[in-house]
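Then we have subunit A:
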Amino acid sequence: MIILKYLLLIFVMATAYLAITFEEELISIIFLSIFSIILTTLYLIHNAPDVALAEAVIGAGLNTAIFMTVISQVREGKDSIFREDD
Partner candidate 1 sequence: MNITLILLIIVPLVTAFLIPFVDVFSNKARKILVAFSTLLEFSIGIFVIISNYSSITNNSFFLKYYLGNWIPPIGITLSMDMLSLFFSTLISFSLLFIVIYSIGFIGHHEGKYYVLLFLIWAAMHGIVLTGDIFNLDVFLELMLITSAPLVAFKRDRNGTEAAIKYMFYGTIGGLFVFIGVVLVYFNLGTLNFADIAQNFNSLNIFSKKLISVFFLLGIFIKMGVFPFHFWLSKAHSACPSSISALLSGVIVKVYIYVFIRLFWNVFGYNILQQTGLNKIIFVVALISTVMGHIMALNENDVKRMLAYSTIANLGMIIAVLVINTKLALLAGLLHVLSHLLMKVSLFTTTGYILQFTPGHKLEDLKGVAYKNVLIFTGFTIVAGGMIGLPPMIGFASKWYILKAFIKSGYNWGSVITIGGSIFAFVYYIRYIISGFKKLSLGPPERFRLILSVFYRERVVTDIAFIFVIAVIVVGVFYKVALGPLEGAINVIQNPSLYIEGILGG
Partner candidate 2 sequence: MINNFVFVVLFLLGFYAILVKKNLIKMVIGLNIMEGSIFFWFITLTDRGKMIPIVNGTQVASQLNDPVPQALILTGIVIGASTSAFLLTLIIELDKFTSSTNPDQIGGMIED
């Protein structure tokens, strides 16, 4: 259990880092979704099933859908999906 928890903690930091540093927004959002799912597992390990359910449903489900919609709106009419970061 403790090994699992430490593994998850490493993963949660890694996904947060990747979600922020990836240039491509879509990948960022997928990583944010994974971040939420790992947080869900951590909440379960810490005996909080209600919070885990809410995080799974809202953080990993709803937030992802809304972010995807926004990306599809913002991206239209732009030739490249990779935007310059200056």
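These made the cut because all candidates are chains of the complex that A comes from, given by their letters.
Operating definition for what follows: a contact is a pair of C-beta atoms (placed from the backbone, for glycine too) under 8 Å apart; a residue touches a chain by one contact, two chains touch by 3 or more; residues count from 1.
Quick caveat: nothing in here was measured; it's all calculated off a predicted structure.
Q: Just to confirm the interface: in this complex, subunit A touches which of 1 or 2?
A: Spelled out: of the options 1 or 2, subunit A touches 2.
Q: In the complex formed with candidate 2, which residues of subunit A make contact?
A: Against candidate 2, subunit A makes touches at 6, 9, 12-13, 16-17, 19-20, 25, 28-29, 32, 35-36, 39, 42-43, 46-51, 54-55, 58-59, 62-63, 66-67, 70-71, 73-74, 77-78, 83, 85-86.
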